[in-house]
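My questions will all concern the structure given below.
Missing here: one protein chain of the complex. Every other protein chain is in place.
In this document, chain identifiers A and B correspond to the written order of the chains, with residue numbering beginning at 1 in each.
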Amino acid sequence: MAWNTNLRWRLPLTCLLLQVVMVILFGVFVRYDFDADAHWWTERKHKNLSEMENEFYYRYPSFQDVHVMVFVGFGFLMTFLQRYGFSAVGFNFLLAAFGIQWALLMQGWFHFLEDRYIVVGVENLINADFCVASVCVAFGAVLGKVSPIQLLIMTFFQVTLFAVNEFILLNLLKVKDAGGSMTIHTFGAYFGLTVTRILYRQQPRAEQGETEFCVPVGPLCHDCFNSAISYHGDSQHRAAINTYCSLAACVLTSVAVSSALHKKGKLDMVHIQNATLAGGVAVGTAAEMMLMPYGALIIGFICGIISTLGFVYLTPFLESRLHIQDTCGINNLHGIPGIIGGIVGAVTAASASLEVYGKEGLVHSFDFQGFKRDWTARTQGKFQIYGLLVTLAMALMGGIIVGLILRLPFWGQPSDENCFEDAVYWEMPEGNSTVYIPEDPTFKPSGPSVPSVPMVSPLPMASSVPLVP
Amino acid sequence: MAWNTNLRWRLPLTCLLLQVVMVILFGVFVRYDFDADAHWWTERKHKNLSEMENEFYYRYPSFQDVHVMVFVGFGFLMTFLQRYGFSAVGFNFLLAAFGIQWALLMQGWFHFLEDRYIVVGVENLINADFCVASVCVAFGAVLGKVSPIQLLIMTFFQVTLFAVNEFILLNLLKVKDAGGSMTIHTFGAYFGLTVTRILYRQQPRAEQGETEFCVPVGPLCHDCFNSAISYHGDSQHRAAINTYCSLAACVLTSVAVSSALHKKGKLDMVHIQNATLAGGVAVGTAAEMMLMPYGALIIGFICGIISTLGFVYLTPFLESRLHIQDTCGINNLHGIPGIIGGIVGAVTAASASLEVYGKEGLVHSFDFQGFKRDWTARTQGKFQIYGLLVTLAMALMGGIIVGLILRLPFWGQPSDENCFEDAVYWEMPEGNSTVYIPEDPTFKPSGPSVPSVPMVSPLPMASSVPLVP
Partner (left out) sequence: MAWNTNLRWRLPLTCLLLQVVMVILFGVFVRYDFDADAHWWTERKHKNLSEMENEFYYRYPSFQDVHVMVFVGFGFLMTFLQRYGFSAVGFNFLLAAFGIQWALLMQGWFHFLEDRYIVVGVENLINADFCVASVCVAFGAVLGKVSPIQLLIMTFFQVTLFAVNEFILLNLLKVKDAGGSMTIHTFGAYFGLTVTRILYRQQPRAEQGETEFCVPVGPLCHDCFNSAISYHGDSQHRAAINTYCSLAACVLTSVAVSSALHKKGKLDMVHIQNATLAGGVAVGTAAEMMLMPYGALIIGFICGIISTLGFVYLTPFLESRLHIQDTCGINNLHGIPGIIGGIVGAVTAASASLEVYGKEGLVHSFDFQGFKRDWTARTQGKFQIYGLLVTLAMALMGGIIVGLILRLPFWGQPSDENCFEDAVYWEMPEGNSTVYIPEDPTFKPSGPSVPSVPMVSPLPMASSVPLVP
């Protein structure tokens, strides 16, 4: 089908409209949190607090890492696609910029309303980044076949659903999910995969480019993710240790499986990169619990095996049988590890005991015997599982609705043969040698009956010259 | 003109001389700050301070980010130039290494003199990095047509002028400028643009290379910049929130304007990257004030529009009419956003009220009714504007003088046709395929009358092979 991909008026108007609405809503609703307000000085004296006791100092180092990861990291994880680097980085940036504003509002209304204002501090900023991380995950599933307008629409709905789901889990079901195995990764992955299923097209496959610049960003990402919004003190401390251990074990078993499944025992870089992320995701929910270092190793061990098997067997199956095109492998990176994380969290919570946590520790970690009377470790474990199921249901239902909305024909989506093509939406630099620019990709006579022209990138051609005599 | 670009004795002697002088001056003047001195332990016990109450812990996370940004980040922002990547990164490194030493001394004499010693702590390190950031900005304006010796000279003078300007603003005019909109960005940009105007040559245009590796480093950069030297507690906290908001809004409006100005509605990666920096710069001065989150959004909104318009209309105008070659677009990235930031700071300060800040908050933020008697919010606003005007005057005058000094013929500058050419000053690796090495660029018979030889990079040639049949 030949859609009009000229976004000259649609995109600017969408962006400006959204931003004007944001300014108005922020003006009406958003104020500084007490710790970020100049009145803090008055109260601080009364309470005899040290300047260090400002929430900022507990969270700032994690915040920086999370924020950079969301704005830049996710985009770069997807630059392995030849001729789609601009879109991967640039669109990720666009959706993050809108998403964090909308997330501050949505999460604010649910969690941070004081009087009639949303009070914003560094914890909100991290939470908004987390919410957007979930959109970034889903972006990995739909990238290549959507326009920036579609991404803004998807971001709007996904952030809304994320906030509702988070409210149900954390406030109604009293679920613990500090690292976001369920709320971020499971939700983002299955929401995105559902949307991409509905947007299914037999487009030319994305060409993979220079994978070697795809950094294994896991260590950067997950130590900070899992400890960023844990409780102060021992919980943040424990989250860092557990993530560190899980990730290490996950790398070793991924290497093992990757080599064992290749007929000459060779390794696949994609599996190794994946391991650095999957290991962190799988320990997300239980990261701040008393999982024990060997427990974290066991989770990493299992996750490395399952996730790598997923890459080899599950991804091709999803595409050929279920028509789910998982270009970036997010099912193996976020979906399966997220489910593992949710289950591990339930088991760990269900086996919490007075002996392991101590009385204050137990109250501090789960709030048993606090406001939750008659609450036991088993109950907590049961509700953790309910949380996982709610998350999956929300992701599937939400994904279907949003997918159908995105199928409407006036969002400027690329035609089938121009999927995964930067030049549709980006002004390409002339001197840029790694990207092939077709004459005018957006105006080619194209339709489902015309065979798609193979788009050859210049470099593989150069290397087809016989090199070894 | 054919200058001698062989720096074999000039560069080594300059570097060694500067370093020996630095060692002597540090020996005579520089000691550790109290918080970095082993005597701290004696005092700490008396004052009953926690180990955490060391200035180090308030500043270290920000310091790390600022330091990496200055040493590495700025250099990488400029690697989009084909065949000038070595110089962009390497020269940035050289000027930073000398600049921070000289800045520690200059800023120390003005601000941190105790007894007869400059006392150095993590705050000085950040301030020195800030000062050098201003030189990095100016480097963006002159790069391609200067030698490393010229850069060292420029650094020497610019750091000196920066310190004088900073002293006038902060100490004499009592101006607030935590994020350095005026002192760093406005000063750096207009100083650099003045110098590049005086060094004007009709050199072959710099070829742009692989922009896709040009990361949008804004989020890394500006959250830390703006909060790094704010006051402890709520001020640092607020600075992070304001920057986060401004940056997000700036991205959306930049996308809007970028798309609206292209005849097919396509986006330009340069504008998007720019937005991530400009939005942070524009909120610099007011970052630690009670700007309110919606205030930050409005600033980002406006800055995204003006800055992108600047790229499209102003940069070509500056080059064709005023002979100001703004290769990296620093006028749009730092100049205009810096002025916006200065004005916003003045307005925000002028509207400070007892109600919004509280008594302690007001004293803590602006020191009204502290040592500044008869000082009102309006006075503060007025002086903020004076500060901006002084900065512009210093940048222009300083730029003219330094530009004239750099025009002297014996600094080893490249000839006109060898501008933007790594091979003039760098030993190029033989196997390096992305850089074209002319036979011997420094000894070509060259003069203003000889037409400049077009230097073709190998890769565009390869891609001129017909690819789609």
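Here, a residue touches a chain if its C-beta (ideal position, glycine included) is under 8 Å from a C-beta of that chain, and two chains touch if they have at least 3 such contacts.
Just so we're clear, the structure is a prediction, and the values are computed from it rather than from any experiment.
Undergrad: Which one, A:331, A:365 or A:380, makes contact with the chain that was left out?
TA: A:365
Undergrad: Give the residue, chosen from A:272, A:309, A:347 or A:401, that touches the chain omitted from the document.
TA: Among A:272, A:309, A:347 or A:401, only A:272 touches the chain that is not shown.
Undergrad: For the chain left out of this view, which of A:7, A:25 or A:297 touches it?
TA: A:297
Undergrad: Which residue from B:101, B:181 or B:308 sits in contact with the chain not drawn here?
TA: B:101
Undergrad: Provide the residue numbers of chain A that touch the chain removed from this figure.
TA: That gives, for chain A, the contact residues 50, 52-53, 57-58, 61-62, 65, 82, 207-213, 215-220, 223-224, 227, 232-234, 236-238, 240-241, 244-245, 247-253, 255-257, 259-260, 262-269, 272, 276, 290, 292-294, 297-298, 301, 356-362, 364-365, 457, 459-460, 462-463, 465, 467-468.
Undergrad: May I ask you to list the residues on chain B that touch the chain which is not drawn?
TA: On the side of chain B, residues 6-13, 15-16, 18-19, 22-23, 26-27, 30-33, 35-42, 44-45, 50-52, 54-57, 60-61, 63-64, 67-68, 71-72, 76, 79, 85-86, 89-90, 93-94, 96-98, 100-101, 104, 120-122, 125, 148, 213, 425-427, 429-436, 438, 442, 453, 455-459, 461-462 touch the unshown chain.
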